[in-house]
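See below for the structure under consideration.
Just one protein chain is left out here, and the rest sit where they should.
Note that the chains are named A, B and C in the order they appear, and that numbering of residues resets to 1 at the start of each chain.
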Amino acid sequence: MENSLYLVALLLSSFLPALIIFFLDEKRVVLRNSLNLLGVGTKIALVAFLFISLIEGTHFRLSFEIAQGVEFLLKVDELSLLFAGLSSVLWLFTTLYAIGYLKKSKNQGRFFGFFSLCVTATIGLCVSGNLFTFFLFYEFLTLVTFPLLLHNQDEASKQAAISYLKYTLFGGAVFLLGIVLLHSLVGSHEFVSGGYLQATQEGDSLYLQIIFVILLIGVGVKAAIVPLHGWLPKAMAAPAPVSALLHAVAVVKAGAFGIVRIVYEVYGIEFASMLGILYILMFVAIMTILYGSLKALFQEDLKKRLAYSTISQVSYILLGISLFGPLGTIGGLVHLVHQGVMKITLFFCAGAFSSTYKITKIDQMDGLGKTMPLASLSFTLAALGMIGIPPLAGFVSKWYLGLGALENGLWLVVGVIGLSALLNSAYFLPILYRIWFRAPLYEKQISAKKFSLEADPLLIFPLLATALLSLLLGVFAMSDLSALEWVKQLVYLEYSQ
Amino acid sequence: MSLIIPSLLFIPLLFAILTYVFQKYAQMLGVLFVFLWLLLTLIASISVVYEGELLYNFGGFAPPLGISFRIDGLRSLMALLSAFILLICSIYARVYLLASLQRDYFPLLAFLTLGISVLFFSTDIFNQYIALEIIGISAVALSALQKDKKSIDAALRYFFATLIGSGFYLFAVALLYLRYGTLFIDDLALLIENDFVTTIAFIFIVVGLSLKTALFPLHYWLPSAHSNATTPISALLSALVVKTGFFLLFSLYGELFWGIDLFVGKTLSYLGIVAIFYGGIQAFFAKDLKLMIAYSTISQLGYLFLLFVLFSPMAIEGAFLGLFGHSLAKAGMFLSAGTLIYALGTRKISDFKGISFVFPLSIFAIALSSITLIGLPPSLGFFAKWYYLQSAWMQQEWLLFSALLLGSLLSALYLFRFLILSLGSQGERRIFVKEKKIKILEWCGFILSLSSVLLGMFSYALTKMMGI
Amino acid sequence: MLSLYPFVGLALFVLGLLGFILKESLVHKLISLNIFLSGIFLFLVSQSLSYEKADSVATALVLTGLVVTLGVSAFGLMLIRASYGAKR
Partner (left out) sequence: MLYKGVLWCMAALFLGMLFFMVATMPPFSPKLDTLVQADLAMSGVSHDVTAVLLNFRALDTLLEVGVVLLALMGIQVVSPHFRYKPYTEANTITDIYIAILLPVIILSALYLLLAGSYKSGGAFVASALLAGGIIILKLTKPKLFVSLEKLHLRFLSALGLLFFVGIGVLTLIEGLFLQYPLSYASTLILMIETLLMFSLAIILASFFINAVQDLE
């Protein structure tokens, strides 16, 4: 129980605003927004503080026994700060964006309340110290995302929400089964760099392999691995900030993060490679990457295309994990951050397009570059990043992935990365072509005001910021403050065991 | 602390009389009473934690001759839990019931509390018989409170069931007294032998109390009584009244019959398994919301009876965690469902389509209750099953093990059926009663449901407090 | 020292139970229940006879039980009447 108050504060910084917002009157817009931003600010400050303290060697930990042999454990380590930093920064942008996006919508109090709860759950996931705590926050995340998906209250969002619930509850149950099996085998342990299974290994390897598959299915539902991805494209019925949240900040990332935790800190990467379970993961990742990219090619709807793109991109993270060796790991983990930043930009842009011109289909996007230059520019940057054009962020992760594959002599993986990059360009480049080189479908509405942006400033500012971030993350990848550097530190820890 | 135990007895009695005599102030006194009662049980629990078991001889005569009360961790927790549920249900009733019904409600409630208190704390088996009768009559009277044809008929069935049940118990008490010459449970525990008379007494106790607890073949009275009573009372009946019978059965089984039991425990457990599935299937096909919840009670009570074959400390902890969880969750569920029924003026499940957009808090409460009833973490229901499963695993009771898992699946089926329906799009626009008081009603249910989930986080502390 | 009374008590007990199951009328059921309970009381008090003197505690229990039964039966009777009354 060291410095446990900071951990509580970290969770409360989004939980308390949520609670207060639920009780606020719908009309208290200013108060609500300032509460939200206050929460965001506190959270980012806390994460930064934890970051610095961790480098100085302070430990943060909170534990208490829920039931016999089952512990509720929160702790901070390098990996958790990576993800916590990502989600809290992106939460800031998403909040700003959502304030602009939902300006005229109903039930904003409910939306922002659950939104903050969602972030609380994600931060909880980050600082969970063992599988059971992780599971608690994982289920909590399911519960609080559900009302967000339902926000529009129409038939499509209802279908999406129910489908989401079915998938994730199934996943949760399977995950729980895996945890219980593991618990009955070796008891509950906290996450340790290098894994704890090897140290306590008793059961035969087949049993551990089966448990791994079960855990993978459980967590993979949220990470949207094929064939458990069905809910994600449907979930596009929700408003754009929610999609951004699902894809970049919370849900999908939570799944990927869970797999990272399981492979590195439960099984331990060396033990995992000894068991051969990395091949299972690699197979799943490759399938998902190819399937997602192929499906994305045939989507007419912009958000659907982005959704399938997410399915494939998130599996890069899994691919990176499955490559035994530091380089692959670096590629996977850094992609966790980079993909988040790029994907959130894309969704922000999609939201801006649809809220300004009601554009949802790709063939309506002709000539947007002229009417909405800033958003189009950001979109282009992010899309190019996704494809992996240097010097953008996506390039860095793919580069390390490729290096990792080469290190192990896995030419097949290199081929998959290349093929997927081709597919990525095949589904992104036509959009860019339409945006920049087609005649506009809609003329720019001339505003009476002297100076006016192409859309609401609250929509444009966040997407510009995240686009810039994705550029900077790529350009300054080798600097001391980049995500890459942090990931390198982390990987050094994992492999030094 | 010598005042605490007698006040656990005379405060309910005093308030029962006062609320009965001064009907004009019944509501005020009643609310005062439930708060006072929560405070008392809280003090009792705290003093048990600090001082260990509390003993009190009434009239100054030591047990075999006089009557004594004993409060240990488990009993104080049970009392605290029931006080909490009583409080919330009474606040609900204060808002929900007509003023004329409230006049009758509070004295009966005080008597119910008295019965529960005596049943939990007394160490004298005849004293507990009277407590059973007090609980029985007050519960029947409460379930007839609405005074319409349906509820009176249901109350009548309930009346006969509870009377037969306590009659059987009385017969067993008579047999035990004639055989061993004492009514004090500790003396009996020392003297008890495995002979014919004792076995017969045991069987009568088991049959009588399982009738009161609505174990599977003897459950016939429960669905009608619980579904036809008015809402706060359904919640009380499901959450507390049936549990009293179980508690008495448990304490007698644990202290007297555990050593001499040959087959009864097993039978009870297997009937429990049947109950889990029977109740679950009936709930799945129920057309009426309250009936569904009532059948779910039958199913959930089945889990409690699984205890009798395992009966390890871990299983006991599991059973009582489950009992707490079910009490809170079921009370919350009944209250929330009652709010919806009140607002819509219908009880048919199919009419609740799309209601989640109108009353999200109530649906959320029902969802939280469902989490506990299904046994998802971190609810109390989860840890109950966790302990049960571990216990069943260790004792290699595979039938129980699989029944526990499948039972959860079944509960998930019928609960999600309702939840998903409530998320559906509304059919035609209907007029809802949307008064200010609905908000309070919704919150009452929500608090109970939420506590059933959140208390799971403290299940280790709870099991330590039980001191098994 | 076998006396007849305990057996009569048991017989009443069983008959009351049987009557409760077999009789259709609610009033009959209630009366059967009373017979059933009286059987228990008779059994208890007669079985506790020793040296021709009833055990004081057993007698007290029976007295208490009788009064309880009285209250319960009165309430039951009124419930039955309410049920019939509501039918009209």
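Criterion: a contact is a pair of C-beta atoms (placed from the backbone, for glycine too) under 8 Å apart; a residue touches a chain by one contact, two chains touch by 3 or more.
Here the structure is a predicted model, which means the values were calculated and not measured.
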{"item": "Partners of the unshown chain among those that are drawn", "value": "B, C"}
{"item": "Residue in contact with the excluded chain [from B:134, B:363 or B:400]", "value": "B:134"}
{"item": "Residues of chain B in contact with the chain not shown", "value": "2-3, 5-6, 9-10, 13-14, 16-17, 20-23, 56-61, 64-67, 104, 107-108, 111, 114, 118, 126-127, 130-131, 133-134, 137-138, 140-141, 144-145, 147, 152, 178-179, 181-183, 196-197, 200"}
{"item": "Residues belonging to chain C that touch the chain removed from view", "value": "1-2, 6-7, 10-11, 13-15, 17-18, 21-22, 47-50, 55-57, 59-61, 63-64, 66-68, 70-72, 74-75, 78-79, 81-82, 84-86, 88"}
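Everything below uses one rule, namely that only the chains that are shown with their structure count from here on.
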{"item": "Result of counting contacting C-beta pairs for B-C and A-B, higher pair", "value": "B-C"}
{"item": "Centroid distance [mean C-alpha coordinates] between chain C and chain A, Å", "value": "72"}
{"item": "Centre-to-centre distance between chain C and chain B (centres being mean Cα positions), rounded to whole Å", "value": "28"}
{"item": "Of all residues in chain B, those that touch chain A in their complex", "value": "314, 357, 360, 367, 376-378, 383, 386-387, 389, 393, 420, 423-425, 456-460, 463"}
{"item": "Contact footprint of chain B on chain C as seen in their complex", "value": "13, 17, 20, 26, 29, 33, 36-37, 40, 43-44, 47-48, 57-58, 61, 64-65, 68, 71-72, 75-76, 79-80, 82-83, 86-87"}
{"item": "Touching residues on chain B, where the partner in the complex is chain C", "value": "126, 129-130, 133, 136-137, 140-141, 144, 147-149, 152-153, 155-156, 159-160, 163-164, 167, 170-171, 174, 177-178, 183"}
